[in-house]
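Removed: one protein chain of the complex. Kept in place: all other protein chains.
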Amino acid sequence: MTARQRASLLVFPTILVLALIVIFPMIFSISVSLRGYDIRIQEHPFTGFKNFIAILTNRDFYNACLITGIMMAAELVFELGLGLLVALMLMNLPAARKVFQPILLIPMMVMPVVIGYLGRLVFEVRSGPVNYFLNLLGRESLGWHASPDLALVTILILRLWQWTPFVMAVLLAGLLSLPLEPYDSAQVDGATSRQIFFYITLPALKPVVTLVVIMRALEILQTFDITYILTLGGPGDSTMTMSLYTYLLGFRYWDVGQASASAWLIMVPLSLLVTWFVRFMEKGERGAETK
Amino acid sequence: MKKILVILGCLFLILSLSVFIGCPKAAPKEAAKPFQGVTVSVVAHGGHHATPWHSEAANIEAKYGIKLNVIEVTADELYSKEVLELNNRTGAYDIIQYNSAWIGDYEQYIQPLDDYVAKDNDAIGFADILPAFNKAQNLWGGQKMSVTLDGDTFLLYYRKDLFQDAGEKAAFKAKLGYELPDPPQTWKQVVDLAKFFTRKKGAKLAGKALSKDFYGYADQAKRGRVYYWYIFRFVPFNAPTPHYFDPATMKPNINSAGAVAALDNMKTLLKYSPPGVLSWEWDELYAGAFKDGTVCMWIHWTDEGRGFNQLAPLPIDNPPQPVLGISASPGVEVGGKLYRYTIVDSAWVASICKDSKNKDAAYTVLKHMFAPGPSNVGYIMDAAVGWDPSRLSHFNSQEWRQKVPGIENYLNLELKALESGYPMLKIPGAFEYNDVLDLNVSKFLAGEIPSAKATLDAVATRWNELNQKFGVEKQKGFYNKMWQ
Partner (left out) sequence: MRKRSRVLLKRSLLTLLMICILIVVLFPFYWMLLTSIQPRHELMNYPPKFVTRTPTLEFWGYTLKRAMPAFMNSLAVAAASTVIAVALGAVSGYAFARYRVGGDTLPFWVLSLKFFPPVVAIVPYFLMMLTLRLIDTRLAVIIPHLIITVPFAVWMIKGFVQEVPRELEEAAMIDGSSQLGVIRIITLPLIAPGLVVTALFCFIWSWNDFMFALILTRNLSTTLPVAIAGMREAHGLMWGEVSSTAAMGTIPIIVIAIILQKYLVRGLSLGSLK
C-alpha cells in the first residue's frame, strides 16, 4: 500500500461518519424545500420552486438579510479593529499578559442564552446599571433594546462583548509569532512605526485575519440566542436577523419547507463568498512566499 | 504539564464513555395498587410551575402505584416540542399541559373527557370550575377537552392610594370636568387619568414632591407578547358583539373601525408610559409598576392581585399607605351602555393524549391533581408555584382568607370581573395568527408603520392568507366550535 493509499484510509472514517450524519438531513431539507411542508398538515404536495419564490418576494426576508448584513459588517469591523487595538496594547505589556489573557476569554464561555438574559438586566432602561452609569456621567438614559433605533446596537454591543476578547487573543498570538527579521531590517532602513505597521505587520497578519473572519462570519450567521432572548426580532422587526427569521419560520410557524428554502438561499452564496475570500487571501500569501 | 494533559485526557475519555450509560431505573414496588407499575408521563411548563407535579409524585405512587414522569419544557418552546411529538405520534406524553389556544392544532390528538366525567359523576369537578374558564379554556365543540390547571386572566391594577387623595380628586375634577373615576371604567377615562398623572421628578403628587418620574400607564409592550395588550382593547372597542372573525364568512374583523381605534388608543398611551416599555416582559412591568411604584395604571396577570400587600409606596416623602386598586379591564361605552370584558387567557390546561397507552391511569392522575380539595387549594395559594385560582372552591376558600387577610378583596373582584369573560383565539394556527398580529402591533408602536389602519389591514391580509392555507371552511368550523 502506498503512503497515499494509507492516508486515504485515515481519512475514510471521518468522511464516513460525516456522510452518515449529514446525508439524511441534507436530502430531507432539499426535498422539503420543494414541497409545501407544514408538520401539522398531513399532505406535503410537491410545489416546485414556490417556496423559493415566496421567500424572494417576501419583504421580511430582505429585511432580515439587511439586518444580518449590517450586523455582520459592523461586528467584523469592530471586532477586528478593537481586537487589534487591544492586542497591540498587550504586546507592550509582556508581564501583564499572563493575567489578562485567560480573563479575556471568559465572555466567550458564557452561554449565549444567558448573555441574552444578562442583557435584559444590564440594559434595562429604568433599572439597568448601564443607564445608571450614563446618568452619573450626566447623560440621558438611552432606550437600548426598547428603542427601534438602538436595539440592533444593543445586540451588537453584547456580541462585541462576547467575541472581541477571542478575536484579540487570536490576533495577539499571531502578533507574537511574527518573525523579527523584517522589523529589524525595517528599523535599519529607517522606517517610521506607521510604515512598519501598515507594510509589515498588517500583511503578515493576513492568514490569522482570514481564519478569524471565516470563523466569526459563520458563527454570526448561525446563532440567534441573544436576539431571541433580548428582543425576539423587535421592536417591530428592527433586530430580525436571518437566523431568527429562519427559526421562527421553521419552528413556530412550522413552514419547514420555506425555512429550508431560505436556508439554502443563504448557504449557497455564502459558501461561494467565503471560498472566494479564502482564495483571495491565499493568493497574497502565495505571492509573498515566492519572493 | 504533560501529566495534567494526560489526566485531563483520561477524564475526557471516562466522561465520553459514560455516553452509553443509561439512567438508573427505579426498583419495582410490592403490594397491589390499582395501577401498579404504570408510568404516566406528563409534559409541563418548566420551572416553579411544575412543582405541584413533582410534589405529588410520591403521593400518587403511594396511592395508585402510578409512577409519575414529569417532563419539564421551557414555556416558550412548549408548543414546538409538543407539536413535534404529537404529530409524529411518539406516544411520549400521557398528560399534556398546554395553552388551550393550540387546541385547534392539538384536537385530533386529545382525548375528550366527557365519558370519564359521566362515569364518576364529575369527581374532577367541572361544575366547580368557573364558567368563564370552562368556556374559554376547556369546552370545544361542546365537548370537555381539558381541565383548567392555571386560571390565568387579566386585571387592571391602579394606585388606589393616589386616587383617594382629596387634593388630586379635586384637581382632576377641575381640569377634566368629571369625578375622578375609582375604579377607571372606560379606556377614554384611562387616557385622561394617564395624561393627568404623568409627572416628572420634582413635580407634586398627592401634595408632595416626586423623587422619581411618575407615569400614568404601562403595557407589557415587548415583541412576542404585546398582542395581548392590544386584544384587551380590541375586544371592548368592538362592542357590543366583538369577534375575531365573522362567524358566517370567516372574514377577519381585525381591521374594523373599532380595531383601528383600539390600536390608536395603545399608541396614545405610549406617550404616558415609561421609556423602555417596548422591551418590557413580565419581570420588567412587575418591577417597574409594582415594586417601584412609579406607574399609575397597568393591566397584568393575577400576580399583583395575589400579592397586593407588597405594593411599593408612591415615590414621595411620607407616602400614604400603599393600596392596590384592582378592577376589570377597562371597557367602552356604546350607546350609553358600558361594555366591559375580562380576557381569559387560554393558558394553562391539561388533557389526556389519545395516543396514551394508559388513559385511565392518566385520568386518575388528573383527578388527583385537580379535583377540588385541600391539596389543590394549597398549590393555588402558593404564590411561588404560579397556579392561579380557577374554581369556586378556590375563590370561596376560607383557608385562604384566614391565611392572607385582605385577599378577599382580590378574590371577590376577580370573581366579578370573570362574569364577563372573553376567550382568546383558539383555531388551528392560532399561534401564527396571534404572532402576525403581534409583529405588526410591535411595528406600529415602534414607528415602523405610520398608521393604525395600514397596520391592521396588513394583519387582515395575512389572516386571510392563513385562512386559505388551513382551509377557509375548516377554519370556520373551528372558529364556531370556540363558542359552543
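To keep things simple, chains are lettered A and B as they appear, and every chain counts its residues starting from 1.
The rule is short, and it goes like this: contacts are C-beta pairs under 8 Å (C-beta built on N, C-alpha and C of every residue); 3 or more make two chains touch, one makes a residue touch a chain.
Treat the numbers as computed from the prediction; the structure is a model and nothing was measured.
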Option from A:71, A:150, A:213 or A:266 whose C-beta touches the chain left out: A:266
From A:78, A:183, A:247 or A:277, residue that would touch the chain that is not displayed: A:247
Residue numbers in chain A that touch the chain omitted from display: 3-4, 7-8, 10-11, 13-15, 17-18, 21-22, 24-26, 28-29, 32, 39, 86, 89-90, 92-93, 96, 98, 100-115, 117-118, 121-122, 124, 126-129, 132, 161, 165, 169-170, 172-174, 176-179, 207-208, 211, 218, 221-222, 225, 243, 246-247, 250-251, 256, 259-260, 263, 266-267, 270-271, 274-275
Contact set of chain B toward the excluded chain (per top definition): 1, 4-5, 8, 11-13, 15-16, 18-20, 22-23, 43, 45-49, 69-77, 80-81, 84, 88, 90, 92, 150, 212, 281-284, 286-288, 291-292, 294, 301, 303, 384-388
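Note that only the chains that are shown with their structure count from here on.
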Where chain A and chain B are represented by their mean Cα positions, the distance between them in whole Å: 37
Contact footprint of chain A on chain B as seen in their complex: 79-80, 83-84, 87, 105, 222-224, 274-281, 283-284, 287-288, 292, 294, 428-429, 431-432, 435, 439, 442-448, 469-470
Chain B-facing residues of chain A, complex: 38-41, 120, 124-127, 141, 143-148, 151, 230-238, 248, 251-254
